[in-house]
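Quick notes on the structure that follows.
The complex is shown incomplete by one protein chain, all other protein chains being positioned as in the whole.
Coming up: chain A.
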Amino acid sequence: MLRRTGPAPAAVAPPDPPGHSVPAGPAGRRAPRLLLAASVGVAAAAALPLVWLLVRVAGADPGRVAGLLARGRTLTLLVNSVLLVACVSAGCLVLGLATATLLARVRLPRPGLWWVLAALPLAVPSYLLAFAVLAVRPDARGLAPLVLVLVPACTPYVTLPAAAALRAADTGPEDAARTLGRGPLAAFCRVTLPQAVPAALAGTLLAALYTLSDFGAPALLRYESFTWAVQAAYEGTVDRTGAAVTALVLAALTLLLVVAERAARRRFTRGRATSAVHRTPPAHPGRAGTAAAVGGLSAVAALTLVGPPAVLVGRIVAAGGIDVDWARLASAAWSTLLLAGAAGLLAVLLALPVGVLAARHRSRGAAAVESIAYLGQGLPGVVVGLALVFFSLAVLPGLYQTAAVLVFAYAVLLLPKALGATRSAVERVPVEAEEVARTLGRSAAGTWWAVTARQAWPGVAAGGLLVTVTAMKELPATLMLRPTGVDTLATRLWAETALGAYGAAAPAALALLLIACVPAALLVRAGPAREQER
């Protein structure tokens, strides 16, 4: 599964945990019926894959389901996944906290650049990193190379919130600890670092969620994780009950992580006690310290950002030029663009009613609807893909393996991104401005067009763009749902790699890397750059 098709993009467009607050702000504004009805419809669409998976498993022979659950393979998969998640999480936590400390507390040359470099790996799909590893060492397989790929890929989930927390942390207690006889490092570690730990742990849960949902990297590196097992069961057997049961277990695990992450974030945001915040200026590490810090940060960045394209170009050179079927690549690029563009459009259309409802008409019902719309965040691409295969076969056989079902799958998977962007864009438009427009003679709908939409559209559009570029990189759902004969860049890469044709796969991989730069550019403009200005 691809970068960002599963876990929350906390670093890009932090979606507020839905339902985190009971009516506040513009309470008492009852939602228009039409808006409410549309939102409920969207929630139903978002819930469809999970519900249908449940229906499918419930409709299967209970004895068979129990047998599938109880067999040794389930346990093997569980152990494998837990082991993988534990290794990646631990690695991300350590690396992320260290990076965050450097970013927030050490004076580095070009500070903005390091924030960007620390965030960028988020945009690179992990299967590209795995592909780069394979291109160098074709025999790489198993836990160790997979952890090596996933740790740098997932570390930004920890780094960004932890660095933000460190930056916002009150260093007054640290100053007090110094005057009470602690050294600078001891004071930092004992007093200030703990302030960033909750944020880091919430980020670690996101990394764990991503790891558990990831399909491409484990599959390429032949590690038996849940996602790979679902895909294998789907491809390999006629009776797909096995795939359905495995997918359901996986969905249960990932949703558990989502719930844990929300709870952690809620506790974290509630935990700030002081209102007066002291800030310590970044420390001067000295010449050697600076060199070490810059070296460390550069090495991690190089591994994820420079490594893959360098390997790919090297591959092309080693193959003595490119022997690529350009027509096929171009048609794959074109279908990728069309499918992902449609997905972005659909996701925005779905996100609009729910986003407006959440931003302007908060209530328990609205919070519930929003939570359901966020389901895609916790559902791996394989799960959504499989569920929609079942659904289209059983209910709408005419649509099976059509672009419509694939676009719908993208939209449901990536709806949280569009929703977070839409909600925060609408929230940023002051309610007072809307009220003034009303007193100046505009109806509710007129106000929406003349004031709210005009100010919110850049944020909403950015959300749609994010969905589009993310959909371009999606692999597992695409593999299951794509129309026969249609290829996307990701499936081209997948097919060539499976054949061991690394040179032939390189152009598709390079194209995907370029696409990955688009949200990175957005991220640079919206996230760390602004963070830097504070």
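The definition used in the following text is that a residue touches a chain if its C-beta (ideal position, glycine included) is under 8 Å from a C-beta of that chain, and two chains touch if they have at least 3 such contacts; residues count from 1.
Everything that follows uses one rule, which is that contacts and distances are computed from a predicted model.
Participant: With one chain of the assembly withheld, which option in "methylmalonyl-CoA mutase", "Extracellular solute-binding protein", "ATP synthase subunit a" or "ABC-type quaternary amine transporter" matches that chain's UniProt protein name?
Facilitator: Its record in UniProt gives the absent chain the protein name "ABC-type quaternary amine transporter".
Participant: Quick one: which of A:Gly295, A:Gly441 or A:Gly485 touches the chain that's been left out?
Facilitator: A:Gly441
Participant: So one chain is hidden, and I want to know which residue out of A:Val451, A:Val467, A:Leu481 or A:Leu513 touches that hidden chain in the complete assembly.
Facilitator: A:Val451
Participant: Mind listing the chain A residues that contact the chain we can't see here?
Facilitator: With respect to the unshown chain, the touching residues of chain A are 27-28, 430, 432-433, 435-443, 446, 450-451, 454-455.
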